[in-house]
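Just below is one structure, and these are the notes that go with it.
Omission of a single protein chain aside, the complex is shown with its protein chains in their original locations.
Labels A and B are assigned to the chains in the order they are written; within every chain, residues are numbered from 1.
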Amino acid sequence: MASWLRAGLWATRAQLRQATVSAGTFAGVAIAPLSILIIGAFMLPGSPAGMARGVFGSTLVGMWSTVFLAASLDISRERTQETLPLIISAPVPTAVVLIGKILGNALVSFAAVAVVFTVAVLAGLFPLVVDAPLLVSGLVLFAVSSATVGLLVSVAYVVTRAATGLGNALEMGVWVLCGLLYPVSILPGPVEALARALPMTWSARVVYAAVQGAEDGERVGTPVALSLALAAATTLAAILLYRLAERRWRAAAEPHD
Amino acid sequence: MVAAIECQALTRSFRTRSRQGPREVLALAGLDLSVGPGTLFGVLGPNGAGKTTLVRILTTLLLPTSGHARVAGFDVVDHPNRVRASVGFTFGGDRGLYGRLTGRENLLYAGALHGVHGRDARRRAAELLDVVGLRESASRRVETYSRGMRQRLHLARALMHRPPLLLLDEPTTGLDPKAAREVRQLVKRIQSTGATILLTTHLMPEAEELCDALAVLARGRLLAAGRPSELKQRSSQPTVIEVEVETSPVGRDAVAAIRALDHVVAVEVLDEGQRQRVRVHSSGGSGPLLDVLRRLELHGLRTVNVREPTLEDAYLALVHG
Partner (left out) sequence: MFDAARLFVTVGWYSYKALFIWLTPIGYVMSKVAVPLLQITVFALLARSLGLEPGQRVIGNAVQSAALNGVFGTMMALHGERNFHTLAFLIASPANRLVTFGGRILAHVVDGMIVVLLGLTFGVIVFGLDLSHANRVGTPLAFAVTVTAISGLGLLLGSAALVTRDILLLGNVAYWTLVALCGVNLPVDQLPEPLRMVAQVLPLTRGLQAVRLLLAGGSLAQAAPLLAGELLVGAAYYAAAYVAFQAIERVAARRATLELD
């Protein structure tokens, strides 16, 4: 077990290095949240709700976009750089490596938190926070949730070509669906149902609960538990899909000398 | 004693798509092979012979279509994790390493995946970096390494968990002569520690220099196996004994006497001005050498050359008929 833990931590470390892109590329990803920060803060001047949406909505957008950048092409990259054989042939269960990658990507997403919070504080736009520990918990939950979905996307990309075509639409789809900038209750019924099946939706609720108080008077434990449960389910789905992919690779592969 | 590698009727086919429609390609066709522990075993063959397919099956990256392959007694399909713990491999080339990690970190990560941690891992990594000559570059990112350096790091990584079996797929391909020689020396040093090594190559001098035993594959089948010296006998080329004599002419009687010797296939006499060169083709290696020299000694022996058939001769005879 200790051996697995160490292997997992090494996978996290390797992932952090792999995912740490150039400053230029990261800045390219950070610019959208900063734009949303401006929009949210000045769309309804003097409105606490607007300020909260601007600051925390843009933070969540930035975290998800950072994870998407780091995670979505991860398995494809392991394939093209031919490091996948190392992972497949290792005696350590693949699930350990995949969970390590999730943690690495979750950590990377905090770069977006740092950027948005710094700009918001310097510009005097940071709203009062009702519950700081809850905010931190919510951000951590969101980071982990995003990373689990990012990994699932990454595996889906190598399993089916159709997934690759989704690209940026997948990234922005989360902005629309997961209540990053507005409560999901304003979405049409079937769309809202889909939103509630994603772990990020619930962790975003935790973040806003820390800033504005819980939605509809719900107990904050509910979105926390749902976020964790759905993140675990997404991780399991990613692992199972990966094993299916691995089995296919080992059975089919391409002709070699 | 358990064989390090054992293959029985090992078969692997692939479906490929072409303009004429899908077709089945047989990469390995019923291969039977056995490699004893502690051997440096070479697998020779042209492109498409099945060498890389064999290595990928033995590393559990590929499933056989039929037949069996065992590593240290464990079946690659039924006990993949036991096999994985026993095998280290390199596929060589520029890829297969994490460019953003340093050389040392690549080793430590590989060690972690194989259960080598903490102080043991750090010590082992330092030791291997020394062995492969990368100690000075260990803290640099692999993306800054040359091809030769990456290949040496591949070897080090394969050895992190001290596997009893090492699989090297064309380890010197694409390397300049100096780098290639360094890799070969490393391989010999590794073998001296008692590891079993299976090496695929299409470089004859490399196979001859390194390997205790060889197998020749072509079109997925085993054509021949044995020691390099045994395989050379399969050559269609005879041994050539060439003697330059001081005084000419070499008489017909002398030539006839040489031709009558056992294993002598043909005799040529070449005039080179004042001297003559007698070329004897022997099917029995250099066996007739002394008898040939006795029949020519009256003419004064100036130089003697013996050209044995090479492994390349044998390989070409086996593969191309």
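As a working rule, a residue touches a chain if its C-beta (ideal position, glycine included) is under 8 Å from a C-beta of that chain, and two chains touch if they have at least 3 such contacts.
Predicted, not measured: the structure shown is a model, and the values here were computed from it.
Asker: Please identify which residue in A:Met1, A:Leu122 or A:Ala169 touches the non-displayed chain.
Answerer: The missing chain is touched by A:Ala169.
Asker: May I ask which residue of A:Ile31, A:Ala225 or A:Leu240 touches the chain that does not appear here?
Answerer: In the complete complex, the chain left out is touched by residue A:Ile31.
Asker: Quick one: say which of A:Arg53, A:Lys101 or A:Arg205 touches the chain that got left out.
Answerer: A:Arg53
Asker: For chain A, enumerate the residues touching the unshown chain of the complex.
Answerer: So the residues of chain A touching the unseen chain are 22, 24-25, 27-29, 31-32, 34-36, 38-40, 42-45, 47, 49-50, 53, 57, 161-162, 164-169, 172-173, 175-176, 181-183, 186-187.
Quick note on the criterion: only the chains that are shown with their structure count from here on.
Asker: Centroid from C-alpha atoms only, then distance chain A to chain B, rounded to Å. What do you get?
Answerer: The mean C-alpha positions of chain A and chain B differ by 49 Å.
Asker: Within their complex, state which residues of chain A touch chain B.
Answerer: Contacts found on chain A: 2-3, 6-7, 9-11, 13-14, 17-18, 20, 80-83, 85-92, 97, 249-257.
Asker: Where on chain B does chain A make contact in their complex?
Answerer: 14-16, 25, 27, 45, 47-53, 56, 59-63, 81, 84-85, 87, 89, 91, 93, 95-101, 105, 108-110, 112-115, 117-118, 157
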